[in-house]
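All protein chains but one are shown at their positions in the complex.
And now, chain A:
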């Protein structure tokens, strides 16, 4: 495209003498060719660099660049032919050494040739788009040596053999190996990949496929993993010593696939040593190894996770359904906590605190804890036990830890409202009997419940605390107003409980002894005088009393009893013998309570302030009771407990359940109305699922019950069915 005149322009700048000698080019090239020969013959010391440089410059300047370049190609090719012969002739181990030596020679020669021909490299080669000298030298080496028939195959076989013998424990010359591999890489990444890496990966796959087969037949899971890990590390080390860094991912991939991915199921389920055994025996090291190895392969972690989930579910299910365990709720919950701790520790020590494993653990716990409908009750009982006695003298932080653990179990519960029911009952008992260990611990737990479930969940529980506080103030006020009249009438401590906040059962009040009745009346007058519009009713089934009693031989004791027991005992102030019927008539205590109360007064060894005829464990309607004159105890204060079932009895359980169901109804209805109000129309399935979602934080609503509630709302004309599509509901404003 350019005019010839312009092309001359560049040369003009370098105007030089005209070449006269027609053989000039040939002569100059001979000098340079001779120099190249001498360089290859290790005989360069006699050469003058400056002269050669100038000759090469002159050839380019005088437009013999083409001759210079093609001469170079021919000469170098012929030298490489010689080198290839001597490499070929080398036998056995010497082959690699010879190859390495010749490669070093060639590199050095190439560098020197490039030095001489630098001017050509800089001017002639770019303008004619030819291959630069260094690259040319590498290409010629590749074509005449590395890709030359027999050498190519021999080289590959030897390299692979060396790797193989290193794998079987022999020591090889890694330095030589590194040099040869580096040569392949210098020739271009495609040479390295095509001539070596491809075969290397193939052979490795074969090797590890066979080895893993052999290992898996004779090793247990832990040992196998150790071996696999060692192999993996060996391969990485090999790459760092003499292979291309980019091979690391490829070769580890091969090892992972052959040694782990292909045997994953078998390893995990290996008899006596598989994953389940590791979990049971807390083999943190083996588990950690399994985690880090399995993590490298697709689906590895999910395989571990699945087995772990089914194992936890299985053991958890056994734990919660074992009737043996159900006897002791505290032990039951403690076992759950231990189980959780065990797996938490495994996840943190061996599974790198993997979030997905934590989630799996949580979902497994959620699954099996809810298999047992009594879990909410037991957890509440556990808390009750802790707050009654176990936490005495425990530091605040430890209390927090235990409470946090309880909260963790609480989170797994689907029927949180049932827990609330029980918790309320147990809390009420603790508060009323003043048995709680620490007010701070109680409040701390309430705060935790509140953050977990919201204000609504705990408002009543907080109300109970308020009641306790106000009652204290009220009592102070009461006694302040009664200063003048306090004679030796019994001291009364009243706790005024707000209806609704407390799990009070309506109970027929018993007949209180006259002494008490008087004080009670005074209090009632005082209280109603200070508050208007209130009604007081006595919960005689919940109180306690301290009685001073004198037994035979003048022995004095202070008896700590329940209100019912007090009523019974006070009867014996006027009589030594009373029949069951008489007591029942005088006190009007409900029969079941009365029986229990008499049982604890007459049948418990060491606490039997009454004597019963006939002597038997159970209370019959025809029994007669006597004041036990011979009662003796080494303590001044004697606490006479009621024979109370800590755990609920079957009918009580039914009752609680029923109450919970009853409580759920308005909640479900409220949820339905709230959803329908915003959606206006919705079909049945979606409504049910939304209601379930809305109530999830409190309980798992039963679809059948939801359906009943919907029907009830339709009856009350909150909703209507669509006249066309019967499955659609419509909100009626």
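We adopt the following convention: a contact is a pair of C-beta atoms (placed from the backbone, for glycine too) under 8 Å apart; a residue touches a chain by one contact, two chains touch by 3 or more; residues count from 1.
In this text, contacts and distances are computed from a predicted model.
Visitor: Absent chain per UniProt: "asparagine synthase (glutamine-hydrolyzing)", "Interferon alpha/beta receptor 1", "BTB domain-containing protein" or "Annexin 4"?
Guide: Per the UniProt record, the undisplayed chain of the complex is "BTB domain-containing protein".
Visitor: Pick from A:41, A:127 or A:525: which residue touches the chain that isn't shown?
Guide: Checking each option in A:41, A:127 or A:525, the one touching the absent chain turns out to be A:127.
Visitor: Check each of A:44, A:158, A:261 or A:307 against the chain that is not shown and name the one that touches it.
Guide: If we include the chain that is not displayed, A:44 is the one touching it.
Visitor: Considering the whole complex, which of A:115, A:306 or A:462 touches the chain not shown?
Guide: Of the candidates A:115, A:306 or A:462, A:115 is in touch with the missing chain.
Visitor: In the complete complex, which positions of chain A touch the hidden chain?
Guide: Residues in contact with the chain left out: 1-2, 6-7, 9-10, 13-14, 44-50, 53-54, 57, 108, 111-112, 115-116, 118-119, 122-123, 126-127.
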